[in-house]
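Here the complex is missing a single protein chain, while all its other protein chains stay put.
We call the chains A and B, going by the order they appear; numbering starts again at 1 in every chain.
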Amino acid sequence: MDIFGRLTIDSLPFYSAIAASGAGITVLGALSVMAVITYLSAWRLVLFDWVSSIDHKKIGIMYIMVALVMLMRGFIDAAMMRSQQAIAYNNEGYLPPGHFDQVFSSHGTIMIFFMAMPFLSGLINLIMPQQIGSRDVAFPFMNAISLWLTTAGAGLVLISLVIGKFSTAGWTGYPPYSGSQFTPGVGVDYWLWAVLISGVGSTMTGINFLVTIIKCRAPGMTMLRLPVFTWTVFVTSILMVFAFPSLTVAAGMLVLDRTLDMHFFTNGMGGNMMNYINLFWLWGHPEVYILILPAFGVFSEVVAVFSQKRLFGYISLVLATMAIGFLSFTVWLHHFFTMGSSARVNSFFGTMTTIIAVPTGVKVFDWLFTIYRGRIIFKPPMLFTLGFLVTFTIGGLSGVLLALPPVDYLMHNTTFLIAHFHNVIIPGVLFGYIAGYMFWFPKAFGFNLNEKWGTWSFWCWIIGFYLAFMPLYLLGFLGMPRRMEHYEIAAWQPHLIVAAIGALIIFFGIVCMAVQLIVSIRDRQSALDLTGDPWNGRSLEWATSSPAAPYNFAVLPQVQSVDAWWDMKARGVAYQRPQQYEDITLPKNTFIAAVIGGSAFVFGFAMIWYIWWLAILCLAVIFVSVVVRASDDDSDYIMTAAEVKAIEDERFAQLAKAPKNEMADDPGFAGEPIPEAST
Amino acid sequence: MSATTMTVTPQDAEKYEEKEFGFWLYLMSDAIIFALLFATYLVMVGNAAGGPTGKELFSLERAAGETALLLLSSTTFGVAAVALSQGDRPKVLLWLGITFLLGAGFIFLEIGEFRGMIDQGAGPDRSGFLSSFFTLVGTHGLHVSVGLSWIAVMFGQVVFKGLTAPVASRFMRLGLFWHFLDIIWVVIFSVVYLPGLL
Partner (left out) sequence: MDVSSGIPVERTLKPYLIGIVLTLILTAISFGLVAFEALPRETALIVIAVLAVVQILVHLRFFLHIDFKSTPRENLIALAFACVLIFLMVGGSLWIMFDLYHRMMV
């Protein structure tokens, strides 16, 4: 038995300059992070306060850090594709096909699994428990496992740059190409294990959030008083629990085909390749709603706060969210209209796809009616929201076009499709999470982000987006297929050059975000969020301090209305000092979750490289870790009432230094919350 | 429940309810996995690629034996659960042990079945039909094996910690798991073995 499986010295990327540079940057990146931590003598802090933490707020922040790092990695892929396509008219460009294929495969995989999913999991983790008046999620330890499993998956994608290659089968991995007959080698296996491992994490996250919302709400917080963001989380969690199993099955079967020579999807021997496509998209369609529903939730929060007006149409937003969630399980075939189904099947799914556009339209109108007659404050989260409303609508319309099978027959797998889904994902998902990041940053860290750089970032993103993607609609009509490494049609090149310029401007947008962060950290003492409520917010997360105490609420709030915090401010009961404090039980920090995640990473690596002894060892470590944790009946500690009082006294002291309302000096400020007419 | 070991604060009671509900949701996600494995099996049952079919490979007697073992083990687990509610530690251990033996017997029969098929050249790499058979039945078998290790851990916890509330909570979740696997087996013999032999 070969101790290194199929791993050899040739697995290192010295066969190409580009591959070697990619590896070099990855290794350098990892080393610099470690160097910075060492320089700041922060290893104790990193390990004992963060890696071993199972506090939902810290887990949320770590998720977002993964997302932002992977955003840059995925963007580099995008920049490489745009620059290659801009120059590769009648020439090979600089990116050979095998490499180009890895780039488009990792771009999609990273952006969906390792940028968008961690971003939404992070924002939800940080905020949702506070919005419902809870002290943490239902299962803090499992929450940490989810984080580390996601990180393990991201780690596998990153290490594929250094050892071996990544998949060339796209982010969807269709057989028979992705099977071992046509693509032996480690690339597809890297993709499969990254997706499988992080998928287990996502399923657990869905279960966690669902139980939290159903069981851990504060007194008086009925379902119909939940903030709309929490409602979107609720439906998203249902989708996670019920859709991810399909991905597990599809990817699992492909692993079995590749590793154990089975015949689920082989071309011959009784394989059924369309079954993969069916199973993959059974997951894939709900997945895109998993990606966007929390973003819709963010927009709902932002639009109300920065229009200084109650969100319009609460019930319709809730019903629309539930409708979208349910319908998302009835449309999946629209991803493969062209693959041989009868007219009856195609028209059923086409009809359902057209129907699912309706509840989203309802939401857009609800947001517009919230803004109407509001007193708008144009801070960066609101800018991203306004940009979303206009731009996403265009993308949605192109989706309605594609929902018609005869139209899809013409446009499928052209750049029209690429334009459509980026036109819903970037203004929808990404702008939503960037808005959420900028909106909730003060809550996470206790100081505000620099608004000037945030505004510039927005303008770069939106201008860059239109330049990068509108040409792709045209190119689709001109017949350009997706994933083209070079081409011979002159008419395409000008559009691709414009698209490349758009990508460059988006790059500036990302740079602005990075500068924003650096400048804000540098200037944090002059931008402190002393009250915990920097935007004159409406929901309960703004009731806690910024950052929130480990227990969130010293005394659980008594909720009497939707927009619970706004209601408390209006009734004059906000910031009330309690008569007395009680002991609070909190979970202890533990390294076991990170150990499980780390073992999952090594397990994935071992399975990819056929290092069987190591795979078995990792499974044993995971098993032992689970049993150890499951036998631990002493995993909590008690924070005494006196300690709670000390933290709260400090908070009230800080409140005393703060202006009454942090938005009071804003020229657009519409006034303090006042008691509403009784509803 | 014995009063001394089972007194539970309201917050802890809430925590146990949450764990039970969370585990139930996990079982629902597992149900989806099995449902899709069944769907795949139905799509591929005819794809024997010129190789052996269920009619040639399945044995009614062995399937009946496996079914009897698993069904009985569900009941013996129930006996252990009732013993738990009565605070009867030795009885819990006895019936947990019997459950383990019945489950192990099931796995033993199943491994024998798989071995036999592989030896005749009817392994999962022979055809699409066999890939889907081995994966469906094997995934169930893997779940049962995990259940067996959980029973073993439970046995140890009852011995070393006694019938405390956290132990009881885990025990009942194991019960949910074990009975759920029995349900899956009912579908397996009804969709795989019996139609295969008809």
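Keep in mind that, in the parts below, a residue touches a chain if its C-beta (ideal position, glycine included) is under 8 Å from a C-beta of that chain, and two chains touch if they have at least 3 such contacts.
Bear in mind the structure is a predicted one, so any value in this text is a computation, not a measurement.
Touch with the chain omitted from the figure is made, among A:246, A:414 or A:599, by A:246. Taking the complete complex into account, B:71 is the one of B:49, B:71 or B:153 that touches the chain left out. The hidden chain makes contact, of the residues A:50, A:329 or A:575, with A:329.
Counting the whole complex, the residues of chain A in touch with the unshown chain are 214-215, 238, 242, 246, 272-275, 278-279, 282, 329-330, 332-333, 339-342, 344-345. Residues 1, 6, 8, 12-17, 20-21, 24-25, 28, 31-32, 35-36, 38-39, 42-43, 60, 63-64, 67, 71-72, 74-75, 78-79, 81-82, 84-86, 165, 168-169, 172, 176, 179-180, 182-183, 186-187, 189-191, 194-195, 197-198 of chain B touch the missing chain (whole complex, contact as defined above).
Heads up, the rule we're going with is that only the chains that are shown with their structure count from here on.
The distance from the centre of chain A to the centre of chain B, each centre being the mean of the chain's C-alpha atoms, comes to 35 Å. Residue ranges of chain A in contact with chain B, taken from their complex: 138-139, 203, 206-208, 210-211, 214-216, 241-242, 244-246, 248-249, 253, 256-257, 260-264, 266, 268-272, 275, 279, 282, 585, 623, 627, 630-631, 633.
By the touch criterion given at the top, residues 11, 14, 17-19, 21-22, 25-26, 28-30, 32-33, 36-37, 40, 43-44, 47-49, 124-132, 134-135, 149, 153, 156-157, 161, 164, 166, 170 of chain B touch chain A in their complex.
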